[in-house]
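Down below is the structure, laid out as structure tokens.
Left out: one protein chain. Kept in place: all the others.
And now, subunit A:
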């Protein structure tokens, strides 16, 4: 086969078409296009919500308010990335919130005992990955429902937290506090935390893996039609186990970032956080049936959730439960829209 390794040739242009129309045609035609479309919808929603906040509330337009969306939700971004892998295969991971709690408890209790921070970090990540791998193996080899397997994983992880320590353990380790308190200064008197940098790196790596590796394309293929993927000779089993391991790793990493954010380990941390992650993934345009969605969408989904939270806290008069109500309604709208669009497609 001859592959011309020359400079990228311009894409073939169809003459007589405006840029807008051909962009629209491209969106309608290509898969990445239809995923991109969902992500664009989420992006527009984010801008609208944020714009509304800027108009309605003084100070909402400060750049640091926007950056705080990332700062306050770095752990959720990482969780949502792992969840995206699982949901793209058509699965679900209910254990991630509990794994976040377990990670904070394991980290805090080991640091309290004087373990070295890097060792603790490695161990926490290993535990999360191993738990995810085990759940993936159960899903694939025993052909169990992901819902049930990860529900069991959730109870297991949450229970283990209590076994290790019931009361909250403060984290005083130098590396952890250092990472938590030092910030990356940005121009305009703004800043980001290191946790945000880590979360954004995770997003970038995940995007590369999903779109530019055979493993990533297999993830999408499984979500599209698992049986077909098998008959096409793809490594379905290995991939399915791997996405749960990835989600477990992301949960553990999310737990570490959360422990930086909150500087304690407690068995009651992050209750229901897996549901926030799922909500973010769905609002980010990923189909719960699998096979379609972008990891960038999940990032935007987290930011949408964060913006709603900021809006309600800026208002001051509203109960914080309105956050949940708004997210619930938004989720419903997104799922209905997805159902309508996919029905038209099939």
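Please note the rule applied: a residue touches a chain if its C-beta (ideal position, glycine included) is under 8 Å from a C-beta of that chain, and two chains touch if they have at least 3 such contacts; residues count from 1.
One rule holds in what follows: contacts and distances are computed from a predicted model.
Per UniProt, the protein behind the absent chain is "Simple sugar transport system ATP-binding protein"; the candidates were "Simple sugar transport system ATP-binding protein", "Heme exporter protein A", "Monovalent cation/H(+) antiporter subunit G" or "Threonine dehydrogenase".
Only one of the listed residues, A:21, A:56, A:141 or A:214, touches the absent chain: A:214. Only one of A:186, A:201 or A:232 touches the chain withheld from this view, namely A:232.
Only one residue from A:42, A:247 or A:292 touches the chain missing from this view: A:292.
Think of the hidden chain as still there; on subunit A it touches residues 1, 3, 8, 29-34, 208, 211-214, 217-218, 220-221, 223-225, 227-234, 291-292, 345-346.
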